[in-house]
Each structure stands twice: as C-alpha cells, then as structure tokens.
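Missing here: one protein chain of the complex. Every other protein chain is in place.
Should a chain be cited, it is by its letter among A and B, assigned in written order, with residues numbered from 1 in that chain.
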Amino acid sequence: MEHLLQFYAIYGSVINFIGINALMALSLNVTLSAGMLSLGNAAFAAIGGYTAGILSLHFKLPYVVSLAGGTFAAGLVGLVIGLPVLRLRGVFLAMATLAFGEMVRLAAVNLNVTGGAEGLTGIPNVTTTWMIYLVLAAAAYFLAVLRRSRLGWGLISIREDETAAGSLGIRITYYKVVAFVIGAMLAGLAGGMYAHLNYLITPRDYGFFIAVDLLIYNIVGGIGVWYGPILGAVMLTALPEVLRGIGVTAGPIRLGINGLILLLVILFLPNGLASLFSRRQRSDAKVEAG
Amino acid sequence: MSILLQQLINGLFIGSVYGLFAVGYTLVFGVLDMLNLAHAAIFTLGGLIALWLVENAGLSIWLAFPVATIVAGVLGLLLNQVAFAPLRKRSDSQFSGLISSIAMAIIFEAGALGLFGARSVRFPVGTFAAHTWHIGGITITLLQIGIVCVAALLMVILTLFIGHARIGKAIRAVGESERAATLLGINVNGIIALTFFVSSALGGAAGILFGLYFNNLTPDMGRSIELKGLAVIILGGMGSVPGAILGGLAFGLSEVLTVAITGTSTLRDAVAFGVLFVILLIRPSGLLGRGKTREV
Partner (left out) sequence: MKLSVRTLIGVVTSVFLLAAIATPARATGIKIGFVFSMTGGAAVYGTSQKEGARLAIDQINAAAGSGLQIVPIFEDDASVPQQGTNVFNKLINGDKVSIIIGPTLSNTAKITDPIAQRAGVPVLAISNTISGITEIGDYIFRDSLTENVVIPHTVKIAKKKLGLKKVAILYGNDDAMTKATYEVFKKVLQSSGIQILGEQIFAKGDRDFSPQLTQIKSQNPDAIIVAALAEEASGIASQARQLGIPKTVRIIGGNGLNSPGLIKNAGDAAEGIIVGAAWNITSTSPLNVKFVNDYTKKYNHAPDQFAAQAYAGVQIVYQAAKASNGGADRKALRNALAKTKNLDTVLGRFSFTEGRDANHAGIVQEIKGGKFVVLGN
C-alpha cells in the first residue's frame, strides 16, 4: 500500500495527463473512423476549456455546470463549423480544420477575456484522477456502443467508400456532422476537465502540435478499435517518463524516439498497436493495393 | 507613399522564398497525390548544412549553396526510400504517407537538434557582401536582390524543365496516371525518386535563402513556414507549379500588408488562416489548380 501511495505521489500527474490525453484521443477517433481527417479537436478542447474556465472563474458556477457549458459550447461551434467544412475531403479537410484551430488559438492569445498569452489563471482545481477515469470509461463505453450502432456502421461505410455509401442511401452529410459534433463535444469535455486540473490554461496547451499529437495517438494505438486511441495515448504520454526512468534524458534522443516509433508503426503495424491484441482479422484492414 | 512601396518590396522578397518552398511541396503532391510534411524539416536542414559548410568547411556561400542544395535533394531520396516507397501499394497510401512524413519530420528535426544544438545561429558576417541602396526613401540590399534572382532562376528552370524536357514530361505523365506511364515504358519508381530529389533540393535551397535573409537559423525554423507553405499551395492550387509561385508571392504580400495596416503580426496569421479557410470552402482547387478536388 505504501508503495502504491508513493507511486501515486510521484506519478499522479502523469496518470492524470494520460487520462485526459486518452479522452482527447478518443474524441478524434470518432471522426477518424469515418475517414475524416479532422485536426480541429485541439481547438474544440480549447473552446471547452476556456468556456468552462471562464464559467467557473468569473461566474462562479459549480464544476459540473461549467463542464457542461464547455462541452455544449464546443459542440455548438462544431455544428456551425462542421456544416460547411465537411464537404471537403482528405487533405483539404485537414487544412481547413487546422486553419480553424489556428484561428481559435490566435483568438485566445488576443482576447482579454481569455487572459491573452498568459492564459486563464485561478481556475479552481477540482478535477481528480477518479473523475477523469470515470469519464474516460464512460466515453470508451459510449464509443464502443456507437461503433456497433447504425451510426457506427454508417461511418465505417463512409470511410470505406463514400460514393458507394451514398448510393446505398446513407445520409452522408448527416452522419458526418453528427460524428464531428460528438468528437467536438468529447474534446470540449476533456478540455474543460483539463482546465480544472491545473489552475491555468494557456493558448499553447491547445496548439497545432497538440492536434498532431492526437492524430499520432490514434495512429500508433490503432483507429479501428475503441481501446486503440487509449493505448496510443497511454504509451506516448508515459513514454517520456519511462525514458526518464531509464536515464534517457531529454533532447534529440527522446524526440527521435517519438518519430521512430511513429514511423515503425505506420510502416509495419498500419492498424496500430491494437492490432497486436485483436484476435479476429479486422475486415477493414487496408493492406492490399486498391 | 514610400512606406507602402517599401512594404511591397519587403513582401516581394519574403514571397519569393515562400514560393520556392511551396513549389517543392506542390511538386510532390502533383505527382504522387501525397502531402510530404517532412518538407519543412528538409528546408531547415538545408539551411543548417549550408551554414555548417560555410563556417566549418570554409566554403564560400556560392559553393556551399549548391552543395547543400544537393545534400537536401539526397535527403529527399532517403525520405522517399524509407517513408513513401514502401507505402505506395497500400490503398490508404495518401493517409499513411502523410503520417510517415510526419514521423520523418520528427526524426529530421531531432537530427537537426542533435547535430546543431538548440541555439539560434547565423551565417558569419561577410558571407554575403553587404551592400545597401537607398532610393527615394526605400531601402534595398544586395542580398535581397540576390535572393529574388536565385529564387526566380530556380523557379524558371523548373517550369521549363517540367514543361519541355523529356524527363519533365515523364514526371507529368506519372502525375496523370501511374499505370499509363508504366505502360509507356516510363520508369515510374525512378521518376518518383527524381521528383523527391528535385522537390527537396528546392526546399533546401529555400531554407538557405531564408537563413541568409533573416540570419536566424534554429532546428525548428521549419515550423513557422510549414503551415504557410500548405496555405500557399492550397491558395495557388495543389499540383500547380505556377500556382505555387503566384501563391507564394500573394501570400508574402498579404502578410506584410496586414501587419503594416494593423500594426500587429498576430492578426497577420489570423488573416492568413481566415483566407485559407474561406478559399477551402469556396474554391478548394485554388487559383490555378485543376477543377476537380482530388479524391482521397
């Protein structure tokens, strides 16, 4: 027991961050499973985080209400942005969501209500580890259920072949928007919880590189299964600490290892680490030439 | 009036560097339908390698420039071999190519950090003759003129090459349809490798010019230009070389003018991304791109 407490004292913050990152990775998974390369989830987390933070800080609303506010704000923006943007495909969608993300970050840097470059300070830190993991478990369960639902199959068929799916009567735009908004809301929730973890959030917490990180968690972990993104987030968030533990200090080596892992995974394990565990061969594993 | 003119000239210089960088990006996309996100890292390495050659190997910039450019091209070949070629057979090759280019970008940046350190460095004083002209309230330096000339020269050579040389036409053929090209007896793999070589060489050259112009090289200097480069090629039309050039110039000008008008550079980025966003919604094929947005 003593050892466990000791472990938590040292690594408690890592465990918290893993949880939040996993939640964010899950939020991206919803859109990725539909084949949509949306990179805007860091921005939605920012919207959720800042909204929740402002509600807690300036309006003194209770934690759960602020979180809800953040989540819905993110979802609303997701709806408004999603409708026009989701007509785009592939790289174009990625660029548009990236551009959106940068605009959100710039707004956060320049507006007074968000505290500018210094960020929002003094948010009550009420998020605890069990809260994070409870929400994470609920989100994972929700996504697992979603995957088996009509919506879930619809999304997968859109990813496989959008045109064919359309001709089969699947309402593509509707499904895409729904997926996008769900992802936005999850990200907003994660952002809100993160804001209450550390008293302070800054625009840099939600920048372009975070968005890319989320993508990497999903790729490394595996898009096809619900625990893929979680696995990716766990591994990559914990990696710096593990490396630290075996004496690899920071610098080019750690950076290089990150890149190397990603490269190895994409070359040899295209379905991510999760494919090491999955027993049945995934029917949508893409390996053959098209 | 002279302020405006000065701002325009500034915009032109930075725009030509952007254009040179964007051309490399768009070349690979045009041929392979793949976005090479390691381009910015090669841009950085090009500049740093040129610096190393000048500082440590004592080469003059006129020699270091072509040498470093060729080294950058070789890095492009390496990039192709390791990260893109193995993935071409996959049906989701665009997506996985994107990811593996991100991975290589991280590895390249780690390499730059490891080899050159985190400090910002500059080309030694005297690398390029410092000569300034003041004409009616406007200032132009010899270096700026040199950069525009070199960038223009490279871009003209490239356009002629692609348009008229036999290999250039082969590149375009592969871009149209790999299968047809193979049937025509074109060595597709070789052409793709060549494309990467040229694209990365241009990217490296842009990095050297950028480093000379701003005299501030860091291992992460590619980051600032990465997003802009993407915006430029979307503006100009993915896959179109003249589009990239025009897009680069337009971008450089708009950047400079936004800052000039508003007095803050943070809005500059917001305007840039805002414009990008709008273009994507209205006309994703950009100014000179092909009509249909390509299928993923």
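Keep this in mind: a residue touches a chain if its C-beta (ideal position, glycine included) is under 8 Å from a C-beta of that chain, and two chains touch if they have at least 3 such contacts.
None of the values given here were measured: they were computed from a predicted structure.
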item: Contacting the left-out chain in the complete assembly, out of A:G119, A:G154 or A:G183; value: A:G119
item: Candidate in contact with the missing chain, chosen from B:N10, B:S101 or B:S285; value: B:N10
item: Contact set of chain B toward the excluded chain (per top definition); value: 3, 6-7, 10, 14, 113, 117-122, 125, 132, 134, 139, 141, 210, 214-216, 218, 221, 223-224, 255-257, 259-260, 263-266, 269
item: Touch residues of chain A, complete complex, unshown partner; value: 3, 6-7, 9-14, 17, 109-110, 116-119, 121, 198-200, 202-205, 227, 234, 238, 240-242, 244-246, 249-251, 254-255, 276-277, 279
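The working rule: only the chains that are shown with their structure count from here on.
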item: Distance between chain centroids, defined by C-alpha means - chain A, chain B (Å); value: 30
item: In the complex, chain B residues that touch chain A; value: 35, 82-83, 86-87, 89-92, 94-96, 98-100, 102-107, 109-111, 113-114, 227, 230-231, 234, 238, 266-267, 269-270, 273-274, 276-277, 280-281, 284, 293-296
item: Chain A residues within the chain B interface of the complex; value: 35, 37, 84-85, 87-92, 95-96, 98-100, 102-103, 106-107, 109-110, 208, 212, 215-216, 219, 251-253, 255-256, 258-260, 262-263, 266-267, 270, 286-290
